[in-house]
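Of the protein chains in this complex, one is absent; all others appear in place.
And now, chain A:
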Amino acid sequence: MVQLSVEGCPLQVPATSSILQAMVAAGQTLVEGVGCMGQGVCGSCRVLVRRTGDSEVRTALACETLVEEGMQVAFLEYFTPAARHRYRMDELGDSWDALARIGEVFPEAEHCRHCGGCDRACPKGLDVQRGVNQAVAGEMAASAHVFDECVMCNLCTLACPEHIRPNHLGLFVRRMLASRSLRPSDLLRRLQEIERGEPAIDFDAPGARPPV
């Protein structure tokens, strides 16, 4: 068993528990800040963690983090900034305007002061700051790649003193890249066939009926 505290409340739970499971095991109400329960993809269970003997408070996802003796945990509220970037994918023009659009939608991005706060905040260990700088430089593919495994937990957004919202910038770049450049030949061809009415479904084909 391990003793830890969540929101100042002492809990005693099996050592193999994640922080979320510790909450459940301790009989606590758990109806927010929870989602995929261990897969680590929904970014909902954001916590601040201080471990015994460590002066620094670190960010983490509660479903992925195993409890440790003496650990102190606080959940992070999901803040929604009053004003955020606004754009519509279908109003962004063609890809020649990409760099201008990045500047318009995320004007703060070029103000990055290289403090590394986003990198420290990222529970997935992504090179967030590099991704931001690459986006500003127009290196879109490289920037998109940085945010490949981003779960949109918004912890980097929370950490950025320039209000850059790095994860949203990363997603913007990814979306631009896909919507403005991804044109697979096999998909184009099948869409064209369907438009021509070629592959119609035969409901009476032998394979559409149960075997006798």
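FYI, a residue touches a chain if its C-beta (ideal position, glycine included) is under 8 Å from a C-beta of that chain, and two chains touch if they have at least 3 such contacts; residues count from 1.
Quick note on the criterion: contacts and distances are computed from a predicted model.
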Practice task
Given the options "ABC transporter permease", "Acetolactate synthase small subunit", "L-aspartate oxidase" or "Aldehyde dehydrogenase family protein", say which is the protein name UniProt records for the missing chain.
Solution key: "L-aspartate oxidase"
Practice task
Check each of A:38, A:70, A:103 or A:138 against the chain that is not shown and name the one that touches it.
Solution key: A:38
Exercise for the section: Determine which one of A:57, A:100, A:137 or A:194 touches the chain that has been left out. Expected result: A:194
Completion exercise
Hidden partner sits against chain A at residues 6-9, 14, 16-18, 21, 23-24, 27-42, 44, 64, 75, 78, 86-90, 144, 148-152, 168, 171, 174-179, 181-187, 189-191, 194, 199, 201-203, 205, 207-210
